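Below is one structure, written out as structure tokens; the observations come after it.
In this view, the complex is presented without one of its protein chains, the others remaining in place.
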Amino acid sequence: MTRISYIDDMELWQQDFRFSHTVKVRFSETDMFGHLNNTVPITYFELARVEFFNHLGLMKKWLDTDNETLIVVADVQCDYLKQVYYDEQITLYVKTDRIGNSSVDLHYMGRRDNGEIVFTGRGMVVQISRITGKSIPWTDEIKSIYKEQR
Amino acid sequence: MTRISYIDDMELWQQDFRFSHTVKVRFSETDMFGHLNNTVPITYFELARVEFFNHLGLMKKWLDTDNETLIVVADVQCDYLKQVYYDEQITLYVKTDRIGNSSVDLHYMGRRDNGEIVFTGRGMVVQISRITGKSIPWTDEIKSIYKEQR
Amino acid sequence: MTRISYIDDMELWQQDFRFSHTVKVRFSETDMFGHLNNTVPITYFELARVEFFNHLGLMKKWLDTDNETLIVVADVQCDYLKQVYYDEQITLYVKTDRIGNSSVDLHYMGRRDNGEIVFTGRGMVVQISRITGKSIPWTDEIKSIYKEQR
Partner (left out) sequence: MTRISYIDDMELWQQDFRFSHTVKVRFSETDMFGHLNNTVPITYFELARVEFFNHLGLMKKWLDTDNETLIVVADVQCDYLKQVYYDEQITLYVKTDRIGNSSVDLHYMGRRDNGEIVFTGRGMVVQISRITGKSIPWTDEIKSIYKEQR
């Protein structure tokens, strides 16, 4: 397995996830190489992230157009460890890693039914103002919500 | 070729298009059967429709969230005549068919480089109010824009 | 509600479904109009159809590249009855309608949690040869599998 820059110890890293959301690979998500197209895990990360924020009670406000803040993705990366196929059930895991002033690093893991990790990832999201586009610091309340989930 | 309910005479029908927009089939648009996934022509119809409305000078207003009206799709249908493959160049044609009070029927055709028609389609779009969700009649100006394009 | 060409009696029609598969609207499936993009229900139809064929025990063979037959979509149509939003749970229903020699008409229905029908659809799939591209009649066994599900 390739060394992955954002994972120090794979054993510890994978035990640290508490939130998960399961998907089944759709036929339309495959490509002519016969496997899951490589762009799809990125949509899975978004799905898992939004479900995670929903679970933390944060998503609703960001979706409300009368609310000033929303979140944007600053960067994302994905490491593909195993080929994934149509109809497989993949459990997506998400956790917060480093919590910044107005940003948070999220880590992702996809695991197939037999326990194999099929892809991992990370990415930073930033809270910004809908009006100015500038970053807006997390409240203490949100910070502690993140910390509990760490 | 299957008889298609919205086409009386294929020869006349295909000569009647004036607007077109060309796409190239993306690798991520194929599926594990090795061809263009059947859901993609519907995204091509949307693409062609939006380009068509842009061309007619209508799209900008509908995208402006301060403007009351926007358009929604009431129905869509697609007939798949030929299998389409990665890297093919497909020219998408759009025209207005029946113009209703607050709706318009659009017809679609996809043609590959050798002239073969690979799919056809139609669908109604309706102008509605962003606030009430109810249909809003076309102005006479918009109606005549549609008629000229017929 | 618009009259829909493939539905005679909406009450009877909707009672006749036996197979269903549930999805939750993903954030990446919305568009800048704030609702489910109109192209997505077509991917839901594919998803429901493939799950349906899986359930009938037919999908595995068609996915096997050593098997001569596979199925292609001949046409599809969708009627959008209600706007659908992010995070909604939609139950997708599928049933066989007219069974042809080498084709079958499928009907689709999407229903939100409160029971409202949000979209309906239909479309024909055809069994073809991977080698010649020509249609291949259903076996009697497959025909009776379809009939039981009707």
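As written, the chains take the letters A, B and C, and residue 1 is the first residue of each chain.
Just so we're on the same page, contacts are C-beta pairs under 8 Å (C-beta built on N, C-alpha and C of every residue); 3 or more make two chains touch, one makes a residue touch a chain.
Everything numeric here is computed off the predicted structure, so don't read it as measured data.
Asker: With respect to the chain omitted from the figure, which of A:M32, A:L58, A:L92 or A:I142 is a touching residue?
Answerer: Of the listed residues, the one touching the omitted chain is A:M32.
Asker: Where does chain C touch the missing chain, residue by residue?
Answerer: 27-28, 30-35, 37, 39, 86
Asker: In terms of residues, what is the contact footprint of the unshown chain on chain A?
Answerer: Residues in contact with the chain left out: 2, 5, 32-33, 37-39, 42-43, 46, 63, 70, 72-80, 83, 133.
Asker: Given the full complex, what residues of chain B touch the hidden partner chain?
Answerer: On the side of chain B, residues 26-28, 43, 46-47, 50, 54, 63, 86-87 touch the unshown chain.
Keep this in mind: only the chains that are shown with their structure count from here on.
Asker: Of all chains present, which has the mean Cα position farthest from that of chain B?
Answerer: The chain farthest from chain B, judged by C-alpha centres, is A.
Asker: Report the inter-chain centroid distance for chain A and chain C in whole angstrom, where each centroid is the mean of the CA atoms.
Answerer: 30
Asker: What whole-number Å value describes the gap between the mean CA coordinates of chain B and chain C?
Answerer: Chain centroid spacing, chain B to chain C, equals 22 Å.
Asker: Which parts of chain B, given as residue numbers and ranges, touch two or more other chains?
Answerer: In chain B, the residues touching two or more other chains are 32-33, 37, 39.
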